[in-house]
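As you look at this complex, bear in mind that one protein chain is not there, while each of the others sits in place.
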Amino acid sequence: MIRSLGYVAGLCFCATGAAAQTPVLTIYTYDSFAAEWGPGPAVEKAFEAVCGCDLQFVSTGDGAALLARVQLEGARTDADVVLGLDTNLVARARATGLFAPHGVTTTLNLPVAWDDPVFLPFDWGYFAFVGNADAPQVHSFKELAASDIKVVIEDPRSSTPGLGLLLWVKEVYGDQAAQIWADLADNIVTVTPGWDEAYGLFLNGEADAVLSYTTSPAYHLIAENDASKVAWSFDEGHYMQVEVAAKVAGTDQPALADQFMAFLVSDGVQSVIPETNWMYPAVTPVAGLPDGFSGLVQPEQSLILSPDDAAAMAPAAIEEWRAALSR
Amino acid sequence: MRGWPGAVAAAAVAVLLFGPLLAVMARGGSMPGLTSADWAAVRFTVSQALVSAVFSLGLAVPVARALARQRFKGRGLLVTLLGAPFILPVIVAVFGLLAVFGRGGVVNNLLAAVGLPTLSIYGFWGVVLGHVFFNMPLATRFLLQGWLAIPAERFRLAESLRLPVFRVLEWPMLRSVGPGVFMVVFALCLTSFAVALTLGGGPGATTVELAIYQAMRFDFDLGKAAVLSLVQVGLTGMAAAAAGVLTVPEGFGAGLDRTVPRWGRSSRGLDVIVIALAALFLILPLGAVVVRGLSGLTGLPASVGWAALRSLMVALLAAGLTVALALPMALRSRGRWIGLLPLALSPLVLGTGVFLIAQPLVNPTRLALPVTVVLNALLCLPFAIRVLGPAVDGIEAGYGRLATSVGLTGWGRLRVLLLPRLRRQIGFVAGLAAALSMGDLGVITLFAGQDHATLPLVMYRLMGSYRTEAASGAALLLLALSLALFWVFDRGGRVDVDA
Partner (left out) sequence: MLTLEKVRVSQDGFDMAADLVLGAGQITALIGPSGAGKSTLLAAVAGFVQVASGRVLWDGSDITDLPPGNRPVSILFQDNNLFPHLTVSQNVGLGLRPSLRLSTDEKGRVEAALGRVGLAGFGGRKPGQLSGGQASRAALARVLVANRPLVLLDEPFAALGPGLREEMLDLVRDILIGAGKTVILVTHDPGDARRVAAETVLIWEGRAEGPYQTGPLFDDPPEALKTYLGQGR
């Protein structure tokens, strides 16, 4: 047993130890950003070419897990930059006081105004139900509730898309939200802990549609040459998800962190976002969006709550949702 | 040999379990009370766990009995496959199950074909079905061990005296083994999260574990997470106490390891039906996992290979550590209950606690794999103790006086008497621990850096970026590797035991 533990220790230490000379910029992000098929590798390569540094990603689950990890570590965190918080986590992140202004002045192409001095958007998307092209579609929550279409959604207590859907309904229907959820109850096949499970259930034919993003069909179109998936356009408008990055106030590499924040919204990063993260880039690339993005649903109305409003509204909305669907 | 190593192991386990919980409590500060939503979660958690455990055990009894009585081609394979659902990552098993019972699954297609209304799996009974799929095969393995532990000579004696075998041999065995198995399954269902929510059909199917996840990840309310964790510990403790009261120790004595047929005449027809149904229930969902995974195997990214190697290493080390912790604890009859505690603790709370303790001292990312090994070994401990404890008692009851009379004590007793006679159980325990650790996801997520992804983590990462087909391929690879590990250990434990 002693020997085997020593073996493990050896394995762990061999991963570090290199790169003693070059400064290291540590970026905490969520899993799929750092994955080899995500934006991470391209971002790392491009930034290391200009910074004279070693960029290291540390990835932790999803956005919520990411923030939880930073909160657990507090001021001792090794992170220099945290990348991948979503709008609904921003209020909680701000309250930690761990983040510093980014100072970036690049003009962003978001459908809504965003001038937060600390949290810098790097991509965004619209939530939408995604279904099969050859199946019936609906164009509002009320229409969905009146139909016998079956959908699968994510739980707002454990997933950011789930919370987005909750705020979407709340934003559109206000006091009537509880009634809408009650009416939707028989359309909801099930509620999953996260996006992965929900999307998997949909692809396996367990539901007619899944709560995902308007950009989801672009993945199937571009990566799989499969045009069979469509996002439903809702007349009531679509709720947005904005993904942000922030510089850690206590970073030991402030100059590198500032350099990275500016780099994040430069064309080098923004042009790889659409086909790696399958979201809209915060700044439209010089060469424009990929072809597969042109035919996507374009909502007439973009809905979003300010981070503070979202944080204030969420607990009551979750309770309302739980009560309406638990019956 | 009997004394201090077991005490040291038990103390280490207690520290490893309660240290993290205390760390989470300390960091959380206040200890908020439970809301009505939390109480609803507690009620749902307990009721589904009770029903799931009743069905899992109730169905496992005839299956284990049939498997103990009948010899047929493929029996060994079927027994190995019994380990499969339990060691699969939850979501893979759920997808497999849905391929059979889901909206577009085999069952509903058959119903539709003959013009019957289709069934929806989602809801309370879906949760129970999911938990039975996970736990009934496990319970069957445990009960099968119980059946095989009844010496063949006793069966022949009962047969020759024309005694009712069930009443004189099998019922006492079930009274001795059953409550413990029930407790294990109940505790496993108590800490269920993804199965309950995904198959539960809505927030009515909220478990305490989901509430912990919410408190930990979304509200960052560590005090709340600690309180909910204590609720789980309390519930599991009550179940363990009840199991203790209901357990009636058996006293079959020992046999001569003869491989004689245990039953002269038995009702083959019913056994065949039971085994066939159980095999279908097991093989159809697993088959779906295999079929779906085959097409994804070619598109696997290179990182999957390294992740698989990492997972194999974690699995082997965790298996070794599990046996190293469980064996000394099993040799002492006092303090064994400590080994059952990990069942009660949420892996998320455990992982977070370790993180809180480790982080001031060392970069947690460096600890990703060692922590995964240690925590997985802890989580496997309840099964290990469950298997090894009664086996040690049985050996001592049968051969303890003989060993003592020839002067076998301490290390020699372990080497000459206990280890050889525990081979079958140690093999099973190591196989189960290796396979479970191979498929574990709960612990690694918090610690893993870019370079420490295990196979299940890569599988989830693939799923999380639309790469469903590659994820299915990774799931198949995971299933194959886990089962292979399980088979190798389990087989290794059985080879040459019956001379």
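Note that the chains take the letters A and B in the order they are written out, and that residue 1 is the start of every chain.
In the analysis below, a residue touches a chain if its C-beta (ideal position, glycine included) is under 8 Å from a C-beta of that chain, and two chains touch if they have at least 3 such contacts.
Quantities reported herein were computed from a predicted structural model and do not represent experimental measurements.
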item	value
For the chain not depicted, the shown chains it touches	B
Identified contact with the non-displayed chain, of B:W125, B:W171 or B:Y399	B:Y399
Among B:G33, B:P360 or B:G407, residue touching the chain not depicted	B:G407
Touching the absent chain when the full complex is considered, from B:V92, B:L417 or B:M463	B:L417
Contact footprint on chain B, counting only the chain that is left out	253-259, 398-399, 401-409, 412, 415-417, 420-421, 497-499
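One rule holds in what follows: only the chains that are shown with their structure count from here on.
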item	value
CA centroid of chain A to CA centroid of chain B, Å	34
Chain A residues touching chain B - in the complex, by the definition given at the top	1, 4-5, 7-9, 11-13, 15-16, 31-32, 34-38, 40, 56-62, 64-65, 67-69, 71-73, 76, 78, 92, 150, 155, 157-158, 163, 185, 188-197, 199-201, 203-207, 216, 219-220, 223, 278, 319, 321-322, 325-327
Residues of chain B defined as touching chain A within the complex	27, 37, 40, 91, 94-95, 98-99, 102-104, 120, 122, 193-194, 197-204, 206, 210-211, 213-214, 216-218, 220, 301-303, 313, 317, 320-321, 324, 352, 355-356, 359-360, 363, 365-370, 373, 445-446, 448-452, 457, 460-468, 471
